[in-house]
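All protein chains of the complex are present and in place, except for one that has been dropped.
Right after this comes chain A.
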Amino acid sequence: MSQARGLQNFISDLRNAKSKEDESKRVSKELANIRSKFTASGSLSSYQKKKYVWKLVYAFMLGYDVDFGHAEVVSLVGSAKYSEKQVGYVAMSLLLKAGDSMMNMIVNSIRNDLVGSYDDAATSLALTSIANVSGIELMQALHVEVQRVLVSPNATPAVRKKAALCLLRLIRQLPDSIASADFAPHISNLLQDRHIGVLTSTMSLLIGLTSKHEQEYETMIPYAIHILSTLVLKKSVSPDYLYYRTPSPWLQIKLLRFLQYYPELMASGQAYVATLKQCLARILNDTDVSDSINKSNADHAVLFEAISTIVVFGDSGDEDLQLAAMRLLGKFISVREPNIRYLGLMTMSRLAVLHNNTNKEQIKTFQSVVVHSLKDADISVRRRALDLLFVMCDQTNAESIVDELITYLVAADAGIREQMVLKIAVLAEKFATSKKWYVDTILKLISISGDQVSDSIWHRVIVIVTNNSDDDLQQYVATTMFDVCSSKNAHVKAVAVGSYVLGEFGFLIAEEAGKSGEVQFQVLHQHWPLIDANTQGIMLTAFAKMYNLYEEIRPIIDPIFAKLKTSVDVELQQRSNEYRILGSLGPEIMEDILREMPAFDTQKVSTLEIALDQEHSDTHDVNVFKKKDPNSPASKRGSKTAQQEPEPEILVQAEPEPEPDLLGGFDDPPPAPIGGFEDPPLSKQAVTVGDPAAVASSFAKLLSTPQGVLFQNEYVQVGVKQEFRGSQGRIQLFAGNMGAESFTNFKLDMPQVPYLRTAVQDEMGATGAGCTLAPKQQARVMIMAEAIAPYCEAPGLTVTFETSTTTHSYPLKLPIVPTSFTEPVTVDKAAFMGRWGQLAAKESQEIITVSRTVDPAMMQQVAALLTGLKYGRCQEVDSPTTCSGCGTMKTGAKDGQGNPISVGCLVRIEANGDKFRVTARTLHPVVSQGVKETFCKVLKAL
């Protein structure tokens, strides 16, 4: 292939650029040049076209915005010449994103190459590009063709292997596009192919299919074991497929991975069980360290996959194999090679999680080795060691493991500390031999690493202490906290616990020498100047309780309350005033109100474990380990037999009754169009395309109002009227010609997005091929949309048209955001705070500055916005400068039982000077971000 000279020079120039500015100047110049070449009349030669497209691709790879040339790419893809087609396809995979409006134009060319052509080369290009771009619109348009190519008896291996992987991408996007029961015979045909490349690709596809439908593909097991035995036992494979003398390790791994989906396999009594056992034994026994790092890696990769398989089979598998695997893992966790050590630790944790009883005793013998790895130089190894210690912990070794972890915590670096603190707290609670030991452990955590101790950890201590009134725990903790707080250097979190505990249970030790109510008060009060307002609030309540109990210190506490009457902190101000007046209401009322707290209503699932669960998340192929792990959140949510109480219903609401179908019945007459041109009822605020702020502000207004102008300038006005119910919405667009001359090619382009299912009613064809719009004429489009997945980005809308002189293109966003599909939820303070705490890890937060200082009137507007965005206000938790609310985002997606999935959302807006801090916490990080962004946009537009 001859190399375009111009391209070489361009790349050289950029490499020689002295500075970033230099480079960007050169790129701008080139892009301008290419743009003029593309728009100039007269056709470019094939050579030029290819050269310019490569240059565009190169600039794009360097991170420059390339927003033109797409038409040229499309024309190259449609070319009859292979050399042009190939350039077109590669450029398309790189330049065009899923959802690009050009996709529609390209679909036909791709379809022709896929099925119309007898040319393997073109078919291959088409398959590769479909997989690489993997836009939902491409997939929807072409999945039938891809399937046909894959199962066609005439397809060559080169095409087949590409088609298999293309189909894998496709089922990831559209999981229901293949009827599994009918498709299994095709897979078995493919598995009889002799070509290793076809087998490798087919196995990837099979794993993807099996991860969703195990039963339908159970019949493939004999084929897989047959291929495995050919590779492992007979080692018969064409020399091309030997990788450092190992017969295609990739294929071996895929075969083993597939078998892991059938954990009861070994107990099935089938003839192939013996063969499989032989294969596994051979892999376990024959793998050795080799001089070649590549051979060693490849062989160990297979070995670890074999061990994982044995781990999955567990007790239904072969005992000898299990022992051998255990022996190997014990060896691996102490070798020098960090990669192997890492994998050894990881695999051992899986083993511990899956088979709690049988292997745990053996694993426990490695405790000292694992503790040693906790001090490894490599952070990845340290994390795995921590994880393994966590899962191998039980009643018998909890104290020693927790002690080890705490010792190490002193030296641990920031990257791992937070996780360690959380894990220690969970272990200490779960396997506590005594409650006193548990409290001591948490106090140690606070003193060593107080900053990493989240509020939920120390809140848990309070709950446990408060709820254990029978033994002497409360007295013990009061004494301990008294001692801890006596030190001037106590951590602020220790002071918080101390304040609460002494306020509640201080009276239990008040008779002891040197611990009188007054001394207790002094011990706490010495920290006052150094602690934050929250902790001061807790301490203030403790003072109020002491005020009630010990008459002698009332004269000391009174001035404190009096002084805080004018505190800048609203919470402190309110508390001090209330407590001060409480004293004057008479002793009975005061005693009643300041009585000890009743026992907490304990949740069965500790909030800490929820926080831990959130570290897990799902991958594409539902992993076997997650499927089986009884502790994993996936199985907890999915199965009815989970021993834990279901999560609070707001987090994932599965509703038995479907929402009234807004998309189906459409009986009411369509609402009157807005933005009539004779008598425009809408404000004629001037918006030019050059003013993104105005576009953003119009967009923001539409987020909380049902109708308005999305965009307007001297040529065109786009109005929106929208209505949402549950997961569905009806959005009407009114696009009017405001100018004096007709628009041609008037188009409203809405790229499809995977998270919305849409149906469009459009009489004029503005969303399709385009239409002509006379002056004062209006194009109306009705979009019916249903949210089918959590998301954050608002979908795009591009308005394009041509007048006699110019081409206009206005990229806009449709105001369809997560809050659109939200319904308000009213909760009380306890529920709100509880959920708020649980969702801390999925928080999205931003601080924005507004044009003026926030005053009470503005806060009222904020409260109105909250309601406008369909959140239920939770006023009980709010101070005058905050505003909190709760809502649930409805989606049309279904859970395992076929009920629609909803995402619970909490939001809190805090004002400070001319700033707002917006915090959104939802069950889904993406939604958190979307909700936060929506609120920020709306607040900025205030």
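Note that in this section contacts are C-beta pairs under 8 Å (C-beta built on N, C-alpha and C of every residue); 3 or more make two chains touch, one makes a residue touch a chain; residues count from 1.
In the analysis below, contacts and distances are computed from a predicted model.
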{"item": "Protein name (UniProt record) of the chain left out of view, among \"E2 ubiquitin-conjugating enzyme\", \"Large ribosomal subunit protein mL44\", \"AP complex subunit sigma\" or \"KLTH0B04422p\"", "value": "\"AP complex subunit sigma\""}
{"item": "Identified contact with the non-displayed chain, of A:R26, A:H195, A:K436 or A:R917", "value": "A:H195"}
{"item": "From A:K49, A:H70, A:K162 or A:K870, residue that would touch the chain that is not displayed", "value": "A:K162"}
{"item": "Selected residue (touches chain absent from view) among A:N294, A:T602 or A:T807", "value": "A:N294"}
{"item": "Touching the absent chain when the full complex is considered, from A:S24, A:Q48 or A:S134", "value": "A:S134"}
{"item": "Chain not shown: contacting residue from A:D22, A:D120 or A:D855", "value": "A:D120"}
{"item": "Among A:S109, A:Q147 or A:S204, residue touching the chain not depicted", "value": "A:S204"}
{"item": "Hidden partner chain, residues of chain A it touches", "value": "1-3, 8, 11, 15, 46, 54, 57-58, 61, 80-83, 86-87, 90, 93-94, 118-121, 127-128, 131-132, 134, 156-159, 161-162, 164-166, 168-169, 194-197, 200-201, 204, 238, 240-241, 243, 248-251, 253, 257, 294, 297-298, 300-302, 304-305, 338-339, 341-343, 377-381, 383, 616-617, 619-621, 623, 625-626"}
